[in-house]
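Heads up, one of the protein chains got dropped from this complex, but the rest are sitting where they should.
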Amino acid sequence: MLDKVDLSSLQDKVLNDDMRSLIERFKTVREVTEALCEPLEVEDLNLQAVAETSPAKWHLAHTSWFFETFILKSFEENFVPFNPQFEYLFNSYYNAIGEQFLRPNRHLLSRPTVSEIYDYRKNVTERIVTLIEKQSQLNKIAPLVTLGINHEQQHQELLLTDIKYNLYQNPLLPVYLPLSETLDGKQSVKSSPKNSINWVSFDESLVEIGKELGDGVNGEFGFDNESPKHQCFVAAFEISERLITNGEYLEFIEAGGYDEPKYWLSDGWAKKTDAAWQAPLYWYQKDGYWYQYSLTGNCKLDPNEPVSHISYYEADAFATWAGARLPTEQEWELVAKGQPVSGNLLASKNYRPTPTAEQKMVKQLYGDLWEWTSSSYSPYPGYSPLAGAVGEYNGKFMANQYVLRGGSCVTSDDHIRATYRNFFYPEARWQFSGLRLARSL
Amino acid sequence: MLDKVDLSSLQDKVLNDDMRSLIERFKTVREVTEALCEPLEVEDLNLQAVAETSPAKWHLAHTSWFFETFILKSFEENFVPFNPQFEYLFNSYYNAIGEQFLRPNRHLLSRPTVSEIYDYRKNVTERIVTLIEKQSQLNKIAPLVTLGINHEQQHQELLLTDIKYNLYQNPLLPVYLPLSETLDGKQSVKSSPKNSINWVSFDESLVEIGKELGDGVNGEFGFDNESPKHQCFVAAFEISERLITNGEYLEFIEAGGYDEPKYWLSDGWAKKTDAAWQAPLYWYQKDGYWYQYSLTGNCKLDPNEPVSHISYYEADAFATWAGARLPTEQEWELVAKGQPVSGNLLASKNYRPTPTAEQKMVKQLYGDLWEWTSSSYSPYPGYSPLAGAVGEYNGKFMANQYVLRGGSCVTSDDHIRATYRNFFYPEARWQFSGLRLARSL
Amino acid sequence: MLDKVDLSSLQDKVLNDDMRSLIERFKTVREVTEALCEPLEVEDLNLQAVAETSPAKWHLAHTSWFFETFILKSFEENFVPFNPQFEYLFNSYYNAIGEQFLRPNRHLLSRPTVSEIYDYRKNVTERIVTLIEKQSQLNKIAPLVTLGINHEQQHQELLLTDIKYNLYQNPLLPVYLPLSETLDGKQSVKSSPKNSINWVSFDESLVEIGKELGDGVNGEFGFDNESPKHQCFVAAFEISERLITNGEYLEFIEAGGYDEPKYWLSDGWAKKTDAAWQAPLYWYQKDGYWYQYSLTGNCKLDPNEPVSHISYYEADAFATWAGARLPTEQEWELVAKGQPVSGNLLASKNYRPTPTAEQKMVKQLYGDLWEWTSSSYSPYPGYSPLAGAVGEYNGKFMANQYVLRGGSCVTSDDHIRATYRNFFYPEARWQFSGLRLARSL
Partner (left out) sequence: MLDKVDLSSLQDKVLNDDMRSLIERFKTVREVTEALCEPLEVEDLNLQAVAETSPAKWHLAHTSWFFETFILKSFEENFVPFNPQFEYLFNSYYNAIGEQFLRPNRHLLSRPTVSEIYDYRKNVTERIVTLIEKQSQLNKIAPLVTLGINHEQQHQELLLTDIKYNLYQNPLLPVYLPLSETLDGKQSVKSSPKNSINWVSFDESLVEIGKELGDGVNGEFGFDNESPKHQCFVAAFEISERLITNGEYLEFIEAGGYDEPKYWLSDGWAKKTDAAWQAPLYWYQKDGYWYQYSLTGNCKLDPNEPVSHISYYEADAFATWAGARLPTEQEWELVAKGQPVSGNLLASKNYRPTPTAEQKMVKQLYGDLWEWTSSSYSPYPGYSPLAGAVGEYNGKFMANQYVLRGGSCVTSDDHIRATYRNFFYPEARWQFSGLRLARSL
């Protein structure tokens, strides 16, 4: 529609404003990524402990590759790649673009060096700005830039998630940022006293789930997996008003939760046994106390902090033990719809979940931790992926994964919304994942 | 409720009739299992090619173990086990009963011999009949016998499914039963000419899915995973009137379907590549022709026979290639509800799916092949597993598997219904699995 | 040379006698193999717990395949294979003959049945006898029949070794032959009292090791790996007069031998840790006592019985702990040369090693247990394998294995000699292997 010749000057005006705003948002996201790397040493930027946790350097490069490949390559006149081999080196999983360098081997790319990657970033950032400023084909470019911004925000979160896991492999337990330099540390947060769980109930209803596909030019931006908006029948249920805490999870552990198959899904029990899980990732015991590693260092386990870095299996086992279940993603979305998007997100600079005070309302929906739902990640009725290579963004992963909702303490504040669907395999623990309970009525 | 003292003599009468019927059904199912083993050699009965495909001998023993452990042990006076070590050897996965002999090693149990297992079967069968005839606690025993009958029917199907896979490992390609001895072979079935797919459409609706929990005494028998009956909103869709055929699937192969990632789920592509799949299980090429191994021997591929022994990933890739998708289990159930339960089931003694003629109605819902749905196997709203060890029957498997519907050519005729939910991992191919297409409207 | 026309009638006479003797030996070896299977059930004959332990049925077939492939196929007029697919199914590792059915899958060959394999054996036995009786090309056939006899004797030993391991996987711990039916059991052997180790010393010398290549027609039969006879300089050493006992090995265990890396080769320590070895194979503890599984059943550990079923790594670690080392194969052969070939071999029908009385001489060289030497299995100077496919018999295995000497309680009495070189990987434990100590002077 925007291609049509009858676009008025008014629309040009709007586009001009949008363009300035777009450039602003684009430059901000690029700067934030680099700021997140500032506390790290060159040596840290290449770390990759397992295939899933890419080196920070690779995130720096791949997010640039995304803009170069999907925008510059198609829209820049006389396009010349910054380095023709980068297309292969920094492609994540887009088969339509070509082969990819093996994911588990990303740490073997000592070259290009960190310095060369920063040159690459600078080059791509400048060329994208130039391209937007030309205003040619902006109706096609703007949606892709918006997608690229959202993509880079996702990788900002992954960068922090991955570096946490990678630094943790080192017996020296390096600290990403000392607690004293975080907002949380400066405010000397007092942990609220432990409280019991309050429940909030909802009647059965026919609700609208998801949102219409939008790309930031035609409609508000959303990922294709959130669309189309569709009706769902949701039976009556109640939901816990806050996230489950370390203290509550410790009760589960001390009650023998990890040794009793009856609480566990069969696959979960097998995984737990095979991986010898006895507690969440990043928990360890020393001299009779529990400690927890975080981006701001080690400290004794705070019983009021939400329990984090648990797998779907552990979340489900805890819920079973507690006589409840995980919410479905529809239940979660129904609850979240009426709430403002705010919470302990990236801008809070806590880099860890924080306790919440008792209140008779549903809290912590946004931020703190991604919340496991019992919903398998599958297409909404009538779903179809975007056209072209970016169609591989979401759709092809719709099997064997579970939906998480709500964002975490390392999610960008303007990146999350009620309809947002994150997804991971049920055994994943390196994500900032937690849980909330639900019960059928 | 049945425990109460005010049970009238009328109810005794009913119980008497039910008892006779129960014994009849019990004895039949025990005989059928043994009849299915008749064409096999002693050596065949111990085969186990992979962990999933248990030896036929183990099925013979385990189905007896089920009756002994869940019924005789609890209800027989002065219970003495047939052999105290069998509890360990023939427990499948019931953690509440105790440890289990390692599944992949079942083929290493040369002892007890086949002959000893038949003695075990005879002993258990007789003791169960005696126990029923005593009529004591029948309201507790009858549901468990009914569960055991259904359990044994499931293992009859697995026995045939497993023996097909196990015999196939032998380059001599042994035949379970010569085609000439099957009903199909005797009737010299003519394959109907290939036809295009007809679609049947359904409007959006709020439907009831599942059935109330019943154990055969209180209500018609059903597995706990089919309950509770609950409402679902189903959007408008259309469904293919029959199963996809070998001929249609061959078109997908010849169009390069196995070499083109864009049709595949990401996990599917990884599995296909790793396992080097190029066609369904049991297909092989020789001298330029495609052949297919079946329980009745090898033969050239029949293009009109429903395509069988495909994984969820292949079913999904085919559907994507065909511009359609797999139905959800709710869509499937909605369609099946109005139809009589009949088809190419075990009593047909074909042991393979058969072609169907063109008609403007939905066919082959029951029998021929289990149909992959796009629904992840998860609990219905309000689901809770049975109490006690039998609670491990279904619930703990509700992760990472997909629902299949409708039964197959090796499913007992009185075992299948519209609400029946079978489930397997998406990479499973040794089951009698096929597919039907759907499209959102 | 034997082909020449000038062979005298005297030589014919000799050949005639040799022929009768050859037929006799051939028929005996065939009968012994079948006699060894008599105590086993049909179900037992298909067992294969790991790739190394072939089913007894496979041994029955493969030893027949050897005669059919290397003799009948070349020398029988109008040769027709018993079953053309057997060439593929029962080839062990002869690449020159063609592809082989996968070794770990041998247990999947339920067909041909045991009964069919016995038919195969009978057929091959008769045809070989007929072929020998024809006396045509006997100078070529006799060496191959001799090789086949020795080959079958090796498989008799493997058959017992493998069935021991395979039956042991079953929690019912089936007995091959009750102790009461063995010679040992009938004689109610009294275990001699435990004694200290005596040492016998040898001066440095230049010795002849190995034997000239002989095939039974031209020279006494020996395997190619024993040739050529060659000179070796052996420095002064002493050797223990008997095998190490269970009691001595238990001291090593109780002294923490399995927990102390300093006694172990690096690869040995890694293997021990990975496999969680804490004692020899077939040892297990119950109620504070050590037990040992054997072909004649379980019994409490006899401290005077030679320790058996240990790996090279364990033998080496024990020797290091004891302040000694394993002998080289040259040292062993030097010691054995002057001794008569007798001991606790197969004809004793003990199926397990037995204690020996104290004497100031080297004992137990033959029989009881194969003795690990410190010699890597490698070609003698000037070694060359036999021509043709039988050249794959020994030569291609001359890497990564260690030489064992002296035969065991399941080795045929007429199969062993001072120059005989057996070989296994250093982690192998399922063989009847033990150890004797040596020390440099």
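Labels for the chains are A, B and C, by order of writing; each one numbers its residues from 1.
Keep in mind that, in the parts below, a contact is a pair of C-beta atoms (placed from the backbone, for glycine too) under 8 Å apart; a residue touches a chain by one contact, two chains touch by 3 or more.
No experiment lies behind these values; they were computed from the predicted model shown.
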{"item": "Chains shown that the absent chain touches, full complex", "value": "A, C"}
{"item": "Residue among A:A35, A:A51 or A:L108 that touches the chain left out of view", "value": "A:L108"}
{"item": "Touch criterion as defined above, residue of A:P171, A:G288 or A:P340 at the omitted chain", "value": "A:P171"}
{"item": "Sites on subunit A contacted by the missing partner chain, in the whole complex", "value": "41-44, 46-47, 49, 85, 88-89, 101, 105, 107-114, 166-167, 169-172, 174"}
{"item": "Hidden partner chain, residues of subunit C it touches", "value": "93, 95-96, 204, 206, 230-233, 235, 237, 261-262, 264-269, 312-313, 316, 325, 374-376, 378-379, 381-382, 392, 396-400, 426, 440"}
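One rule holds for everything that comes next: only the chains that are shown with their structure count from here on.
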{"item": "Farthest chain relative to subunit A (centres taken as mean CA coordinates)", "value": "C"}
{"item": "Chain centre separation (subunit B, subunit C; CA means) in Å", "value": "48"}
{"item": "Rounded Å distance between subunit A and subunit C, as computed from the means of their C-alpha atoms", "value": "62"}
{"item": "Separation of mean Cα positions, subunit B and subunit A [Å, integer]", "value": "39"}
{"item": "Residues within subunit A bordering two or more other chains", "value": "none"}
